[in-house]
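This is the structure I have questions about; it appears just below.
A single protein chain has been removed from this complex, and every other one stays in its place.
Note that the chains are named A and B in the order they appear, and that numbering of residues resets to 1 at the start of each chain.
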Amino acid sequence: MKNLNMRTTLGLAIGTAVLIALPLVVKSSFAIDIFIRILLFAFIGVAWNLMGGYAKQLSLGHAAYFGLGAYTSTILQVNHGISPWIGMVAGGGVAMLASLPIGWLCFRLRGPYFTIATIAAAQALMLIFLKFRDLAWGAEGTTIPNLGNAPLMMQFEAKAGYYYVALGLLALGLAITYRIEKSWMGYYLVAIGEDEDAAEAVGVNAPRIKRDVYLISAFLTALAGTLYTQYIYFIDPATAFNFNISIEAALVSIVGGIGTLWGPVIGTILLETTSALLQSWLGGTIGGIQLTVYSLILMAVILWRPTGLMGYFSEIYARRRVKPAKA
Amino acid sequence: MFETIVQAVINGLLIGGIYALVSIGVTLIFGVVKIVNFAQGEFVMIGMYISFYLATQFGIDPLVSLVVSMPVLFVVGVLIQHFLIRRVLGPNDMPQIFLTFALSLLLLNLSLMLFTANYRTVHTWYSDEAFHLGGLYIPYAKLIAFVVAMALSGALWVFLHTTDLGKAMRAASQNRDVASLMGINPNRVFAVAFGLALALAGAAGSLLMPFQSAYPFVGQVFVLMAFVAVVLGTLGNVIGALVASLMMGVAESLGIQFVGADSGLLVVFLMFLLTLVFKPNGLGGGKAR
Partner (left out) sequence: MADALVIQNLNKRFGGLRAVQDVSFTVRENETLALIGPNGAGKTTAFNLIMGFHRPDEGSVKAFGKEIVGLRPHDVCAHGLARTFQVAKPFGAMTVLDNVMTGAFLHHRSPDAARKKAREVIEFVGLSARETTAAKDLTTIDQRRLEMARALATEPKLLLLDEVMAGLNPSEVDQAVTLIDRLSNSGLTIVIVEHLMRAIMAVAKHIVVLDHGQKIAEGNPKEVMANPEVIRAYLGSYAHAPAGASS
C-alpha cells in the first residue's frame, strides 16, 4: 500500500514537471494550441464528470455555465475594466446562482428527459443573449480589447501563459474531484447514480446532494468559459453557448471512463489528438469531419466498452494481477 | 387584429401537423422501446434529402416521393433497432441516451460532409399557390402537408387499435410483460415500432420539401419541438402527442406574430419550462423505466 502511494506520488511529480516544462521545450504554436485545448476540455470534462459521471446525471447543457462564465467576465472587463481574474470567480458565482433554478427544474426529470431539459435550458440562455441586445451586444458579440502582455488582465503575449492557466484549472478540477471521490460525498454520488431510491433509503438526501454537486460543476465550467474567451479575444452567444461544448464535456468523460478521476483527461487526449491529426492530414477543415469521427468513437465505446478507456485499462491491470496469483 | 390572430392560428396548426408526425414517432419509440430517440430530427432531414434528390434527379414531385421515403426509412429504422438499439436495452440510461445521441451527431455531420451546409429547395407548381378565404391566406403546400399528416396519424391510430401487432405495441407501452405474455416476439414489436416512427419522420421530410429548405441542421428544430410536445402530451401517448404538437405549432406561430420573428423557439422553451413547473408529475415517463 505504502509502496503504491510512493509510486503514485512519484508519477504525479514527474507528470507535473513534464507538463510545466512542456511549453519551454515545444515552441510550435500549433502544438501549444492543441495542448491548451486538451487541458481546457479535459477540465470541462472533469467538471461535467463530477455530476454526469459519478452521479449519472447526464447533462447536455453545460454550455450554459461555460457561456455565463464567459459573459460575466467579459462584461465586467469590457464595460467596467475589472480584471478577468476577478471576473472569472464572479462568473463562477453567477453560474452557481443560475444552476439553482435550472437544477430545480431539470432534476424533476430523470433519465433522457433530464438530458433534454438541460439542453433546453442552455439553448434558452443562448436565445436570451441573442435576443436582448442591451444585455450584451446581441448576435454580433464583441472583441476583447487587446492589451498586449497583461497577465493581471489574463492576457499573455506568449500562448504559454494560457497554457499555464489551463493547467492550473485542470489541477484544481482534479484535486476537487479527488477530494470528493474519497469522501462520503463521492460514495453518495455514486449511490445516487446507481439507484436513487436505495440511496434515499440509507439516508442519502439525494436532491440536496445533486444540487450541491451541480453547484460545484457549474462553478468549474464557468471558469473554463472565462479562460476560453480571453484566449480567443472574442465572444458571441453562438460561441459562448455552443452546443458542441456541452457535447464535448460529456463525450470526453464517456470515452475516457465515466465516473473516474482520470477518465475525462484520457478521453480528451484521445479525442483532441484525433481531431488535430485529422486537421493536419486533410489540411484545413472539412465541415463535419471532426464530429463525424467523434460520434463514431462514441458509438464504438458505448457498444463495446461502456466503461470507457479507464475501464479497459483497469481490466488489463486486473488480469495481469490475477495471473501470477494463479501460477 | 382578429384576422391576424386567426391567420397565425391557421399557420400554427398547419405546421403543427408536421410536428405531430415527428412527435408521434418519438412517443411511439418511447412508449414501446422505452428509449428516447435523439436522432428523430435527423430522419426528417434524411426524408427531405431523399425527396430533394428524387425531385432534382428524376423530376418526381416531393409528395409522390413519400412512397419512397417512408419505406426506405422504415427499413432503416428496423435495421437500427436490430443492430444498434437492441444491444443497449436494459436498466442503464447512459448507453441508450448517448447511442441515439451519437447517431444524431453522426447523421448530422455526415450530411454536412455529403450535402454541405447549403440550403436546398424544390419548387413545385403549388409551392407559391394559396387559397384566399376572405383576408386569410392558406398555402396549398402546407395544407396538403397538414392533411396528409393527419391522415397518416389516423392510419397509425387505426393500426395500433385494430391489428394484433398494433395491439401488442400498445400493450408493450403499458407493460413489457403483457406483450410477451401475448406470445409476440418483443424484438419484432420493437423493430416495427422503430421502423414506423422513422417512416413518419420520413413522411414529415417529404411533406416539408415543397415549402421548406433542406439543410443538415433542419431536423434539430423539429426534434426539439417534438420533445416538448411529447412531454406536454404525456410520454408514450399518441393522441396526447398529436394535440400537444398542434398546440406547440400555434404557440410558436403566435410568438412569431406578436413577439418577433426570432421568438418562436423562445416561446417553445418557455412552454417547456412552464410544463416542467406545473406538470412535473404528468411527466410520468420522466422515470424512463
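Brief remarks on what is shown
Keep this in mind: contacts are C-beta pairs under 8 Å (C-beta built on N, C-alpha and C of every residue); 3 or more make two chains touch, one makes a residue touch a chain.
It should be emphasised that the depicted structure is a prediction, and the values quoted were computed from it without experimental measurement.
Taking every chain of the complex into account, the omitted one touches A.
Note that of A:N79, A:S183 or A:S280, the residue touching the chain absent from this view is A:S183. The residue from A:A47, A:M153 or A:A199 that touches the chain not shown here is A:A199. Although one chain is not displayed, its contacts with chain A can still be listed: residues 182-184, 187-188, 190-191, 194-195, 197-206.
In this text, only the chains that are shown with their structure count from here on.
Chain A and chain B have CA centres that are 33 Å apart. Here chain A touches chain B in the complex through residues 56, 58, 60, 105-106, 108-117, 119-120, 123-124, 127-128, 130-131, 247, 250, 254, 258, 286-292, 294-296, 298-299, 302-303, 306, going by the rule given at the top.
Touching chain A in their complex are the following residues of chain B: 35-36, 38, 84, 87-88, 92-99, 101-103, 105-106, 108-113, 116-117, 216, 224, 227-228, 231, 235, 260, 262-263, 265-266, 269-270, 272-273, 276-277, 280, 283, 285-289.
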